[in-house]
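Here the complex is missing one protein chain, while the rest keep their positions.
A and B are the chain letters, set down in written order, and residue numbers restart from 1 in every chain.
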Amino acid sequence: MLQGIEVACVRGDRELFKGVNFSLEMGGLLQVSGPNGSGKTSLLRMMCGLSLPASGEIRWNGVSIGTLSEEYFACTTYIGHLAGVKDDLTVTENLCISSAMAGFEISSDDASNVLNTIGLGGREHLPVKVLSQGQRRRVALARLLACNTTLWVLDEPFVALDVAAVQLLREILERHLQQDGMVVMTTHQEIDINASLITQLQLS
Amino acid sequence: MFLWIIKRDLLLAVRRRSDVLITLFFFVIVVSLFPLSVGPEMNLLRTMAPGVVWVAALLASMLSLNRMFSSDYQDGTLEQMLISPQSLSFLVLGKTLAHWLVTGLPLVLMAPVLGIQYDLPGDALFVLVISLLIGTPVLSLIGAIGAALTLGLRGGGVLVSLLVLPLYIPILIFGSGAVEANMAGVDFAAHLSLIGAFFFVSLVFAPWVAAWSLRVSLE
Partner (left out) sequence: MAINWFKYSSPASFYSLAGKMIPLFAAAAIILLIMGLYVGFFVAPTDFQQGEAYRIIFIHVPAAWMSMFLYVVMACWAGFGLAFNTRLSSMMATAIAPTGAMFTFLALWTGSLWGKPMWGTWWVWDARLTSELILLFLYIGFMSLQAAIDDPRRADKAGAIIALVGVVNIPIIYFSVQWWNTLHQGASVSVNQAPAMASTMLMGMLIMVFASWMYSIAVILKRVRIIILERESHTAWVAELQKEGVV
């Protein structure tokens, strides 16, 4: 269970938000919304342990994620604004290396299965720099399928995706939630995701 | 994992060969400038050679420091490294080692050729190569801290030299000192053992400090 207690965020000398509380159960989806500059990305970065809250605490199964650190990182996948893919590497190399970095070493067969599912079949050996923006996002999202983690933290996952890819990602998220996974995401688009447990978190 | 990261960085370097060559050519050009500015008098050049080669090696490894983390920072890979369940210190150590293989090792291999330009005797060439071989990894290790601290800052390239060059001084002193001692017919083993000591100390502490600096810089 992921829990935020009175979380506050300060950027420079400006307070973005304070007193934010949330909790997310197995199979739950947490949608973070708010206008530009309200600190959505900052909150997501705190949730995955990249930065510390100015005050308050984020807990995973009752323990502060700061003390868990690597143990917590092993069960989360974060996909941010930056895709985290290397232009000079091929699609398969990117997927294999980023999964290995997340602690899941996958074979090239696994990789090509995942890439087929995400709609990049036939492009496995192209360097990423020749791909379109939407295809790069798909390379990043492929990591969700390759790594068997519980908590997915996604910052604007639907940006730059075409209709088919949006539909595909929606199905992937729904399947993950059905299997007791957890998803935290921000999005500006109206997207209906079927899940038993949806929590909204509004930042002002 | 450690091997993964080295393999990845080497693969990236191979795909971007020009970056490696730039550092190497910079080293060669700087060393070749000195005879042009102080004159071709061989005795003078011979006494200057260890210092010149070492200072040029220092500057060349500085030049490439910025690239150690910045491309990973720009495309978001560094964020992924920070939240990887692997130990960040080991990742940094892997990246540092890859950085040395790509930028430090070519300097070591090129050094004898440049030493010949300065008419260094065979023994001295040997000592020069050995001192660079132990010394340049220390430059990469200490440099990793500076590169991590200046990540994403304006003027990061110049700033990193302000931070790191003073810390390079002991290596410079003992590195060129070893070659000078050899040329003066004095025992040079003490110099090399001291550089070796610096190497082990920085091998243990520098990746850890650099990992910490990365967390600070990306927060």
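Note that in this section a contact is a pair of C-beta atoms (placed from the backbone, for glycine too) under 8 Å apart; a residue touches a chain by one contact, two chains touch by 3 or more.
Here the structure is a predicted model, which means the values were calculated and not measured.
*Asks:* From the list B:21, B:38, B:169 or B:204, pick the residue that touches the absent chain.
*Replies:* Spelled out, the listed residue whose C-beta touches the missing chain is B:169.
*Asks:* From the listed residues B:50, B:177 or B:207, report the one that touches the chain absent from this view.
*Replies:* Touches the omitted chain: B:177.
*Asks:* For review purposes, identify every residue of chain B that touches the missing chain, sorted by number.
*Replies:* Considering the whole complex, chain B reaches the absent chain at 145, 149-150, 153-156, 159, 162-163, 165-167, 169-170, 173-174, 177, 180-181, 198, 209, 212-213, 216-217, 219.
*Asks:* Extract the touching residues of chain A with respect to the undisplayed chain.
*Replies:* Against the missing chain, chain A presents residues 10-15.
One rule holds for everything that comes next: only the chains that are shown with their structure count from here on.
*Asks:* Name, in rising order, each residue of chain A that touches chain B in their complex.
*Replies:* Answer in residue numbers: 48-52, 70-71, 73-74, 76, 78, 80-89, 93, 97-98, 100-103, 127.
*Asks:* Name, in rising order, each residue of chain B that touches chain A in their complex.
*Replies:* Chain B reaches chain A through residues 1, 4-5, 8, 11-12, 15-16, 71, 74-77, 79-87, 91, 218-219.
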